[in-house]
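Notes follow the structure.
With one protein chain withheld, the remaining protein chains of the complex are depicted in position.
Going by the order they are written in, the chains are A, B, C and D; count residues from 1 in each one.
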Amino acid sequence: MSLSVDIEHRFDGFTLKAAFEAPPGVTALFGRSGAGKTTLVNAVAGLLRPDAGRITLKDRVLLDSAAHICLPPHRRRLGYVFQDARLFPHLSVAANLDYGTRYASGGGTAMSRSDVIDLLGLAPLLDRRPRHLSGGETQRVAIGRALLSRPEMLLMDEPLAALDATRKADILPYLERLKTAYNLPILYVSHALDEIARLADTLVLLADGRVHSAGPIRTLLSDPALVPVLGVREAGAVIDARVTHHADDGLTTLRIAAGDLYLPGVQAHVGDVVRVRIRAGDVIIARERPKGLSSVNILPVTVTAVQMGDGPGAAIALDAAGDALLARITARSARDLGLQAGMPCFAVLKATSVAQASIGQHLP
Amino acid sequence: MSLSVDIEHRFDGFTLKAAFEAPPGVTALFGRSGAGKTTLVNAVAGLLRPDAGRITLKDRVLLDSAAHICLPPHRRRLGYVFQDARLFPHLSVAANLDYGTRYASGGGTAMSRSDVIDLLGLAPLLDRRPRHLSGGETQRVAIGRALLSRPEMLLMDEPLAALDATRKADILPYLERLKTAYNLPILYVSHALDEIARLADTLVLLADGRVHSAGPIRTLLSDPALVPVLGVREAGAVIDARVTHHADDGLTTLRIAAGDLYLPGVQAHVGDVVRVRIRAGDVIIARERPKGLSSVNILPVTVTAVQMGDGPGAAIALDAAGDALLARITARSARDLGLQAGMPCFAVLKATSVAQASIGQHLP
Amino acid sequence: RDVTVFAAASLRGALDEVAALSADTVVISYGGSGAMARQVAQGAPADLVVLANPQWMDWLHAQGVVAPDAAAPLLTNTLVLIGHSGPEMPNPDADALLARLNGGRMAMGQRDAVPAGVYARAWLEHIGAWSTVEPHLAEVENVRAALALVARGDAPLGVVYGSDAGAEPKVSVLWRIPSEQHPAISYPAAALTPEGAQFMTTLRSPQAAAIFVRHGFSLP
Amino acid sequence: MDAAGYEALRLSLLVSGTATLLALPLALGCAWLLARRDFWGKDLLSAAIHLPLVLPPVVTGYLLLLAFGRTAPVGRFLEQTLGLVLAFRWTGAVLAAMVMGFPLMVRAMRLAIQAVDPRIEAAAATLGAPRYAVFATITLPLIAPGILAGTVMGFAKALGEFGATITFVAAIPGQTQTLPSAIYSYLQVPGGEARAAQLTLIACAIAVSAVIVSEWLSRRIAARIGAA
Partner (left out) sequence: MDAAGYEALRLSLLVSGTATLLALPLALGCAWLLARRDFWGKDLLSAAIHLPLVLPPVVTGYLLLLAFGRTAPVGRFLEQTLGLVLAFRWTGAVLAAMVMGFPLMVRAMRLAIQAVDPRIEAAAATLGAPRYAVFATITLPLIAPGILAGTVMGFAKALGEFGATITFVAAIPGQTQTLPSAIYSYLQVPGGEARAAQLTLIACAIAVSAVIVSEWLSRRIAARIGAA
C-alpha cells in the first residue's frame, strides 16, 4: 500500500469519517462539492489535524492519534497543489518554482526544472509576480512548484479545473509519466471523471464525508449500479489493449480479446498495453453486424445484464470476450431490440468518440 | 446591441485589443488560459481602466476614453461573479448574499432570495463564514451574491469551474431562465464548450488578446474551420427543434426539418422550440439506412463539405433538410465510404449522446 | 582626566562659561535636582554636584553619599514677579494680584516639584495671598516654561528667578520679591572626588563670580 | 489615595478618552490617505505626523503654545469663531494628548489598511456600493484590528503624556493636572516616592485593563474576520 488513511474529523455541521487504501499509482478522490475532499487531503498533508485517525505513507507513519504522532507538514514530503493555488505573492514565478527545489529532500522524484517549465508553458511568466497572472497561469505555476519539490507523493486538489481543454490535454500525459516513469503516487481530487478515468488506478468516491465506494477504477467505472452516482454522462468501462500497429493515416490498431480497435492519436509504442476508456454513452448496440458505417470499431459482444433506470435510459453490461463494456442506450431501444442477458450482439464504438484524453498509458 | 466593447490595453508583455458586440442573451467569451478573458471582463466591470476604448451597455456609456468618461464600478450596475469568488471574509454567507441586495438599484432583474438559496443549495451554509466553505460552496455563494444584486447584466468568469457535474446541471437551467424569463444579458467566460453551447447565443473567441472570431454560436459551432480552434472534442452543431410529444418512457419527440429526433430528458413543453447540440464526435455516417441499431435517431442528410484534417480525423459538414450538422469521423472511414460533397447519406445520432446539458431552451 | 559635573539645568549658560576657565576638561550633565540626586545616590560618575534645591542635598546627606560638611551654598538667586507689560507692582497683596490677573493665570513652577515653584508658593503664603491666588495658578514643569507663558502673553503674571527674567526682553520685572519673604534660594554644591574639589576652587574664583553675577545670580 | 489623586485620575481618563475619540476619525483619514493615495507632499505629511514622536515632548508643548496659545493666531481664531479656548483648559490637554498619540494611531491604521485586499473592495463596488459605503461596510470592519490597536496605543500614550501637556496648558489641578504630572511632581520631592508609586500603580492598572479589554476584543474580531 502506498497511502493508507483512516481518519475522523468533525466540523460544525460536517463530519468526515473516511478510510481507504491507496495502492501505488494514481488514486482519485471524487465527490460532490462539499463532500470532504479538500478536508481529507489537508489531513494527509498535515495541514489539518483530524480528531482521530491514522495515516501512513509506505512505511512512514504520518499520523497516529492513538500514539500521539503527527508529523508536521514539512516532514511529510508531500507535494500539494492547492485548490486555491497559494503562490507566494512576494516571489516571482521563477522564485516560486525554486522554492519547491530549495527544501526538497534528497529522496523523491527528480524532475528537471526546464522540463517542468516547458511542459507547463511557464517560460514567458518566469519574471512575473503572481498577482499579474491569469487564473490558469496561476494554477500552472502551482503545479510546477509542487512537481519541483521532489515529493514522495503528490496531492492535487482539482489542479486542472481552471485550465482550458488544450492545456489540460498537454498536462495530463505528463502526470501519467510521473506515475509510470517516476513511480510517483498521486492523490488526485477532481470532479472531471474524464481526467480521473484517464489517470487514476484507484477511485475513492466520497459522499457526505464518507467513502461511498472505493476500488480499482476499472471495476467501479463499469459497474452499472454506480452510473447514477458518477453521473449518466461519465459512466463507462476502462479496458486494456495492446498496440499492434500505427497506420500512416494516424489510426492505431489495438488488440483486445474480442478483436481489433482502430483509434486515432494513440501515443504508445507498438507492443505497449494502454488503457482505453469507452464511455457508455458512446456505445451503440446492434443485433446484426452493421455495414457501411463510418464507425470502424465493431465488436461481437454478449449482453451480461440489462439494468433499466428510472428514466428513459438503460445501462447494458456487455462482455467482449472477457472484457467488461458498458453501454447506455434508451430504454425504448433496449425493448425494441429485445435485449436480455446472454444475448449475442454487436457493439459499435465511434473511433473518434473514444476521447483522446481517455487513452492513457497502462501501468507496466 | 446589449453590450458593445471596443478596447485596447497593454500590460507588460500582453496586449488586449478587442472589439465585439454582444446582442441580448448570453455572450460567451472563450479562449485559452491567458487569452485575456478576465482582463476584458474587468474592463467591462470598471475594475480596469483600459488605455483606450469605448464600452456601452444598451444606451448607457460605461467608458469612453476619448470623452474622458469612465463610470465607476458601482454605477455600472453589473453583477460580477469573479473567477476567484472574493467573498467578504468578515460577513456570514447570509450577509454576503444580502450585500448584493443592499445596494441594488431599483432597476434590474428581481430574483427572490429564497429562490436563489434553494437553487444554489445555500440553506445549510447561511450562518457560515466564507473561510469555512469548500471551493465549490464558495463559488455558489459568489453566484448567489451577484444574482441578488439586481444587475442589468451579469458578468460571470468561469463561474462553474469549481463545481461538480451534478451541481452544474442544476445551475445551468437557472441561468437559462435568467436570460429568457428575466431578459438578463450575460457575459459568460468559460473554457467548457459544453456550458457555452448550451447557454450562449453569441460566441466571442479570444486568442492572444485579440478577437479571433465572433458571431452567433450556431454559425461558429458548425464551422468546420473552427474545429481545431475550439478543440476536436467540443465541436458540434447547434440546431433548433420543436417539441412534439413526450412519451411515457421518458423520450421526447422533437421535429426538425429532416425528420424526428428522440431525446431523453427534455424539459420543455410540447410546442416549444429548443436548442439541441449535436457534437460532431457523436455523429456516425452511414451510406444506407442502418437497421437493428440501438440508436433511434437516423436522419437523411447530404454531405456539403469534407475537410480532411492533418491528423487521422475528418470533419464532414452535412445538410439535414436545411439544418447544418457537423460530423467528425476518421479520415479512413471517409475514404472507405467515399464521402464527397453532394453525396446523400444517413446520420446516426445516439439519443443518449446528445448531452442533457446540451439541450437548452431557445429564445422565444 | 575629565571632571564630570552634575548641575541643575538652570545653571547652564553660566556654568558653561565658568567651565571654560578650568584647565581640565569639564563635562557637565544638566538635569532636574531630584533626578540628579537619585543618580548620584546610584553611583553616577559625578565629581561634583550643584543642585537647585537644598532639600535634595539634605537627602544626599541622609543617604550617606555626601558628607555633611562637603556641601556648601555656591550661589543664590532672587525671585521676581514678572508680567508681559504694564506698570510695576510694588508690594502686591492678594487683591492686587487678582486684579492684575484679571481672569488670567499666574505662571510658576509646580508648587512641590520645581524649586522655583516651591519658593513662589512660600512667598504667596508669606504675603497671605496663597489661598486667593491658588485657583488662578498655571504650574509648569520648569521655570523657563513659566517664563514663556508670560512672554507670550498667555499668562499676565509669573514668578520666576531673577536670573531668568533678566534675559527675556518680552517680560518686565514688576516686583523684586524681598528675600525674607521666601526661604533662601540657594544652589548647594558638593564635591564628591578630589577632582571635584579642585573644580570647586575654580567655581569659587573671582572670575567665576563675575560670570555668575553677569547671569543674574548672586553669591551667598 | 487623596482627593488630588482622584481628581488627577478622573481628569486623565477624561482627557485620554476624549483625545482618543477625537483623534480616531482624523487618524483614520490620514491613515487612509497615506495607505491608498499618492499625492504631492505625501512624504511630508507622513513626516509631520511622525514629528511629535521625534521631538522632546516639551518642544512639542512649546510649539503648541506658539500655535494655540491665547495670543497665537490659531488660538485666537478658535476662540473668536468657535468660542473654543484651549489654553489652561482640559481641552488643551486633550489637544496635546491627541497630537502625541496621533503618530501611533495613524501608523497602526495605515498598516491595517495596507493589508486589506483591494479586490475585496472592488467586489463590493461591483455590487453597487458607492465608495463611502465600501469603506464603511468592507474596509472598516476588515481593519478593525488596526483601529483597535491604534486606539489602544493612542489611549495609552494619551494616558502617559505629560511633557507636552504641562508645557502647553500647565498642571492645573482639576483642569489640566493629569496622572503623569502628578506622578512627576511627587517624584521631584524627596520622600515623594511612595505617593508617586501609588499613582503609578493606578496608571498601570488602567493600562493593564485597557490592554486586556483590547486583547479580548481583538480575539473576537479575529474570530469574526478570520484573521489568524
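Simple rule for what comes next: a residue touches a chain if its C-beta (ideal position, glycine included) is under 8 Å from a C-beta of that chain, and two chains touch if they have at least 3 such contacts.
Predicted model only: the values in this text are computed from it and were never measured.
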| item | value |
| --- | --- |
| Chains on display which the left-out chain touches in the complete complex | A, C, D |
| Contact with the hidden chain (one of A:F20, A:Y80 or A:Y188) | A:Y80 |
| Option from A:P89, A:G271, A:G322 or A:G338 whose C-beta touches the chain left out | A:P89 |
| Hidden partner chain, touching residue among A:A45, A:A169, A:V229 or A:A327 | A:A45 |
| Interface with the unshown chain - residue positions in chain D | 35-36, 42-44, 46-47, 50-59, 62, 103-104, 107-108, 110-116, 118, 145-146, 149, 152-153, 156-157, 159-160, 162-163, 180-181, 183-184, 187, 196, 200, 203-204, 206-208, 211-212, 215-216, 222, 227-228 |
| Touch list for chain A against the chain that is not drawn | 45-47, 72-74, 76-80, 82, 84, 86, 88-90, 99-100, 102-105, 129-131, 145-146, 149 |
| Contacts of chain C with the absent chain, listed as residue ranges | 4, 6, 9-14, 27-31, 35-36, 38-39, 42-45, 142-144, 163-164, 166-168, 215-216 |
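Everything that follows uses one rule, which is that only the chains that are shown with their structure count from here on.
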| item | value |
| --- | --- |
| Where chain A and chain C overlap in contact partners, by chain label | none |
| CA centroid of chain C to CA centroid of chain D, Å | 34 |
| Centre-of-Cα separation between chain B and chain A, whole angstrom | 26 |
| For chain D, residues that touch 2 or more chains besides their own | none |
| Interface hub residues of chain B, defined as touching at least two other chains | 84 |
| Chain contact graph, described as a line, ring, star, complete graph or other shape | line |
